[in-house]
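Okay, structure first, notes after.
All protein chains but one are shown in place.
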Amino acid sequence: MLLKLIKFAAVCVAFIAGVSHAAAHGERAQEPYLRTRTVQFYDVHFSKTEVKVNERFELTGKFRLMQDWPDAVTPPDIVFVSSISPGPTIARIETYLNGWPARQSFARLELGRDYEFRMVLEGRTPGSSHIHPSISIKGSGPLVGPGQWVNISGEAHSFAFPIKTMTGLQIEDLQTFGLAHAVGWHLAWLAVAAAWLSFWLARPLILPRWLVLQKGREDLLISLRDTGAGIIVSAIVLVMVFGGYVRASAEYPYNVPLQSGLNRVAPLPASPAYAEIKVISATYDVPGRSMRLATQITNKGSEPLSIGELTTANIRFLNQSLPVAMANVDPSYPRDLIARTGLKLSSDTPINPGETREVRVEATDAVWELERLVSFLTDVDSKFGGLLLLYAPNGERVIAEMGGPIVPVFTELK
Amino acid sequence: MEADQCKLKVDSYFMHFTGYQPQSSRAEFCEDIPEVGRTIIVLDFVDQSLRDIPVSVNLARDDGARTGDTMNTPSSILYIPPKKYPNGTIKIDVNFEQAGRYIGMVAIENGERNVAKFPFDVGRGWSLIRLLAWCLVLVSAAIGTFLWALRRNAIAQNLPAASEK
Partner (left out) sequence: MTSTADIDAAASPRENTRFKDKKGETVISVSGLTPGAARYSRLFDVLVVAAVVTIFGGAIHLHVMLTVGDWDMYVDWKDRQYWPLVMPVSMIMFPAALQAIFWVNFRLPIGATVGATALLIATWIGRYANWWIWTGFPFTEGVPSQALAGALLMDMTLIVLRNSLFTSIIGGFAFGFVFWPSNYSALAPFYLPVEHQGMVASLADMIGYTFPRSNMPEYLRIIERGTLRTFGSSVSWVSAAFAGFICIFMHQLWWRLGLFASQATFLKNSDVVKSFMGIKSSVAS
C-alpha cells in the first residue's frame, strides 16, 4: 500500500515538475501586430537572477507606447503595471510607474511617450521562474516585456511576509493571518448543518418516505417535534449570524473597504524628435527568416547619428560595428532575444545633421520564427512596428519609432 | 514552440521543421509535402547552442537501404556539408521531381557526430477536396443503407397485414 502511494506521489511530482518546466513564453501566442506595434520595452534590467527565498531583487526598465497604435487594440486608458510570473513564485513588494506607487491601475497613458517602471520582487517558491515585466490594458490584456529566468533557492516553507496594520497589529505572515478565524467560522456552520442533516439522515430516507407520502400520511413524515427542532435551529442560526456580525464589528472597528481608483501620472519628458524614419517598403522573407526594410532617415538634430539598434517585441538586432550600441546591452538581458548576427545596414556611416538618407536594413535570425512574430500571412492587420535607436558621437541616444505595412515574400531580394 | 509537433531532436537539441511550396499554396507543412516540385524546407534551431555547432543536411530517396549514419548517400538528392549557422536557421531549396518516400538526415558535429532522421512523403498529400469527397461517399452509403433497410422492413411488415386481410 505504501509503495503504491509512493509511486503515485512520484508520478504526480514528475507530472507537476514537467508542467512547470513549460511555464514560459505564453506571449508567443499573441498576434504579431499586438506585440510589435503597441508597447516597446527597453533598458530592462534584472538586478539579480539568482535569489534565495525571501531575498529581494529589482526589475527596472522603460517602455514606449507606440504612436501608430493598432485599431484592434484598446487604447491605454486603464493600465496596470505588473510582473508576469508562473503564479506566486515571486512576491510583489513594491511597484512604481514614473516614481508613483503602482498597486492600483493608471488612467490614460499617452501614446508616443515613454514611461519608467520599477518593481521590487521577492523570491517565494524555489525553482526556476520566467519573470517578465508587463503592462495590462483593459480591453486588450497583458503586453509583455522580455522575460528572464530567475532561479530561486531555499525552502518554500521558510517564506513569510510580515506586515504591520495601521491599528498597530503586527502580523507575522500575510499567508496565514485570519485563516484560522475564517476556517473556525466555516467549521461552526458545518457543525450546525451536520446536526440538522444527521437529524434527518438517521431515519429512513428515500423509498419509505416516498411510499408513505403516496399514501397521504404526511403526519408521520413531519411531526411537531421536527418543526420544533426547526425553530430551535433557526434561533441558533440567527444568533450566530447577527451576534457574530456585531462581535466582528466591535472587534474590528477601523476596517476599511477594498481600495480601488485610478492613479494619474505624467509621462517621462519627451526627448526632441531628432530622427524621423519613413519606411518605404518592408518585406519579410518567410523561409529566409529575414525582415528587410527600405527606409528614409532624416537627421533633424545637431549631431551626426549612427544606427545602433532595431528592437521590436523585445527582440534586439544590434549594429555590431558600433561599440556604443553594443555597450547598451544589459548583461541581464535574456540572450535568446538578442539576434546573433545583428543588424545589416546598407550604409554604416553616420547620418549628418539635416541629411536625409535612404538606408536598407536587414534583420535576419531564427528568432522571428521562434517568437512566432511572423504570421503576417494570417494577421488581420499586416503592419509591423519597432524602435530604431540611433547614437550621437557623444553617446546620446535617440529613440525613433518606425513602422508600416509589411509584405511576406518567398524569394530573396537581389 | 517547445510543445509543437513539427520538431526533430538531434542529440539533446531541438530543431523546428517547416516546409513551404510557394507556387501552390501559402500553407506551412510539417512532415509530409503534398505536391512534387519546388519546395523550401526551413530548419530553425530552438536551442541557442546549435548556432555554434557545424550542422549538415542530407535529403535522400528512401530506397529501403539501411544507410546508418552515413550522409551523402548515393540516393541523395541534396547534400549540404557541415557548416555553422549563426542565424539559427537553415533554408533548403529543393526540387522534388518524383513522388514517394524520402528521408531527411540532419547531423551535428558536436565532438562526435549525432544524426537525426526524419522520413516524409512527397506528392501523396491528402487535400481537403479529396477528404470531403470521401466523406460524401461514406455519408451517402450510410443513408443508402438506412433507406434500404427501411424499405425492406416496410415490405416485411406489409406481408402479415396482407395475409390478415
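Each chain carries a letter (A and B) given by its place in the written order, and its residues are counted from 1.
In this text, a contact is a pair of C-beta atoms (placed from the backbone, for glycine too) under 8 Å apart; a residue touches a chain by one contact, two chains touch by 3 or more.
In this text, all values refer to a predicted model and were calculated from it rather than measured experimentally.
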Please pick, from A:L59, A:I84, A:V150 or A:V367, the residue that touches the omitted chain in the full complex. A:I84
Write down which of A:L213, A:L268, A:A327 or A:V407 is the residue touching the left-out chain. A:L213
May I ask you to list the residues on chain A that touch the chain which is not drawn? 16, 78-80, 82-94, 96, 101, 103-105, 124-125, 134, 136, 138, 142, 156, 161, 163-167, 169, 171, 174-179, 181-182, 184-186, 189-190, 192-194, 196-197, 200-213, 215, 217-223, 226-227, 230-231, 233-234, 237-238, 240-242, 244-245, 247-249, 251-252, 254-260, 262
Residue ranges of chain B at the interface with the undisplayed chain: 149-150, 153, 156-157
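Everything below uses one rule, namely that only the chains that are shown with their structure count from here on.
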Please report how many Å separate the Cα centroid of chain A from that of chain B, as a whole number. 37
Flag every residue of chain B that touches chain A in the complex, lowest number first. 1-3, 16, 18, 20, 22, 26, 40, 42, 44-46, 48, 51, 86-89, 91
Can you list the chain A residues touching chain B in their complex? 22, 25, 28, 286-289, 335-336, 339-341, 364-367, 369-370, 372, 377, 410
